[in-house]
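Now for chain A:
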Amino acid sequence: MISNPPILQVRDLVKKFGAVVAANDINVDISKGEIVGIIGANGAGKTCFVNMVTGYLPPTAGSIKFEGEELVGLETRKITHAGISRSFQVSQVFHSMTVGENLMIALAIANNRALDALSLMDTPELRSKLDNVLNRYKLNAQKDTTVSALAQGVRKLLDIAMAVVSKPRILLLDEPTSGISVEEKFDFMDIVMGALKEDGVTVLFVEHDMEIVARYVSRVLAFYQGEIIADMPPKKALADKKVQEFVIGKEHHKKKK
Partner candidate 1 sequence: MNKGLVAVLAALVVGAVAFMLTSEKPSEEKKEATAPVADEGEQITIAVPSFLTGGAAGPFGIPAMNGAKMVVDAINKGKLPAPYNTKGFGGATASLIELDEGGGATKQVAEYRNLVEKRNVDAVVGYISSGNCQALAPIAEELKQFTIFATCGTPRIFEEAPRQYVFRTMSHATADNTAAAMYVKENFPGMKGYTGIQQNYAWGQDSWRDFDLTLKQIMPNSKASDNVQFPKIFAGQYGSEISAMSLDSADLVHSSFWGGDLEAFIFQGAARGLFAKKTGVLTVGGTAAYRLGKKLPNGIVLGARGPYGILVRDRDSVLNQWFINTYKNLYGTYPSGPAYQYGQAILAAKIAYDKAGSDPSSEQLAGALRGITFESFSTKVEMSLGGGHQAVTENGYGITKYDEVNGENIVTDVKFYPASCIMPPDGVGSVEWIKGGMKGAKC
Partner candidate 2 sequence: MFNDKTSKFLLVAGLLLILGGAFAPNWIVNQFMFGFSRALAILGLMVLWRTGLVSFGHAFYFGLGAYAVAILDIKLGVTDVFLRLIAGALVAGTAGFLVGFIMRNYRNIFFAMLNTAISMVLFGIVVKTEALGSTDGFAISMSTILGVSPETKYPLFVIITLVGMVAAILVNYYLKTTFGKLTTAIRDNEIRVEYLGFSVAHAIHLKYSISAILAGGAGALMAMSLGQVDPESMINWTVSGELVFITILSGPGNVIAPFIGSLVFEVLRTYAFELAPQAWQLIMGATFLTIIFFIPGGIWSVLEKIGGKKNDK
């Protein structure tokens, strides 16, 4: 493991929905440049963790610090400004617009947060940035296709590309390969991880697919009933008894819905 000071510091994080405990006293440090895989059965609290880090859900108790700055209590967009971005399990994009327009909006917002209402969106500067993003995420061919006509995989790629244009220092990916066919998934992850490596982004991703986890991750966090039951390198984790019983075992029972 790399011994940089932690870029993300989570302390005593608790989230309760009535009687259901979705996060039970989570403590974890993430260092700069790490690629972390978050695994766990459905309902183990993975997405809830991502939601809390990005400000979508307020925690019941605890603290989340990003580069020493407290995130709890900040709105989603403030956290984006701070430098944390995310993708979604079900891609959250603008479905009635083209890929190009989607990215243009993302770029425009990233470029100019005060948003000057009087300036046109379509500027040469943004266009060149757009071409750059399209290249890196191999979306050139689909630039003028409306999202609703895109294949699932391309949508997910777009979803991630939109999260990245704001140049985050931490990126959380929520099940990046769900809905992507077995044949395509490695190509897909190669594109994504390649682009992210270039920028030196710290990545946390939630994943069901242990092959993907084994291949791309330097560290695994295994969730079970709102707790981290294992925090170790992927090889070790996949061999771990507890992980096998509570995470992988469960996974095999209810694969795919």
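The rule is short, and it goes like this: contacts are C-beta pairs under 8 Å (C-beta built on N, C-alpha and C of every residue); 3 or more make two chains touch, one makes a residue touch a chain; residues count from 1.
The set was built so that all candidates are chains of the complex that A comes from, given by their letters.
Given the structure is predicted, the values throughout are model-derived calculations rather than measurements.
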| item | value |
| --- | --- |
| Pick from 1 or 2, the complex member that touches chain A | 2 |
| Parts of chain A lying in touch with candidate 2, wherever the complex brings them together | 54, 56, 75-77, 80-81, 85-86, 88, 92-97, 101, 104-106, 108-110, 112-113, 115-122, 162-163, 166 |
